[in-house]
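The other protein chains are all here in position, but one chain of the complex has been omitted.
Moving on, here comes chain A:
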Amino acid sequence: MATDLDSFVNHTVSIITSDGRNFIGTLKGFDQTINIILDESHERVYSTTTGVEQVMLGLHIIRGDNVAIVGLVDEDLDNRLNLSSIKAEPLNPVLH
């Protein structure tokens, strides 16, 4: 049920979109098509050579069509991450 997302509202969430990008931000709202309002958001860009790069973005509406995963972020754990030491392949886009 879409209403399960209710418990994530006003919490930090990590969204993986179908083009393989990762957005982090505060979930401010959503609707029945999983269009999402993400406030104070940033994108995490993964790379195998340099660490994770964070791009500040601000207020976003992400269209539900492109949302693959919405995950609740454990903020304590997330704050302890040393992003500059994390190296990873970027995700591939979803193949339709």
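Criterion: contacts are C-beta pairs under 8 Å (C-beta built on N, C-alpha and C of every residue); 3 or more make two chains touch, one makes a residue touch a chain; residues count from 1.
Note that contacts and distances are computed from a predicted model.
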| field | Among "LSM complex subunit LSm2", "Dynactin subunit 5", "non-specific serine/threonine protein kinase" or "U6 snRNA-associated Sm-like protein LSm4", UniProt-listed name of the chain not shown | value | "U6 snRNA-associated Sm-like protein LSm4"
| message | Tell me which of A:H11, A:R63 or A:K87 is the one touching the absent chain. | response | A:R63
| field | Where the unshown chain meets chain A, residue by residue | value | 17, 19, 28-31, 35-37, 39-40, 57-63, 65-66
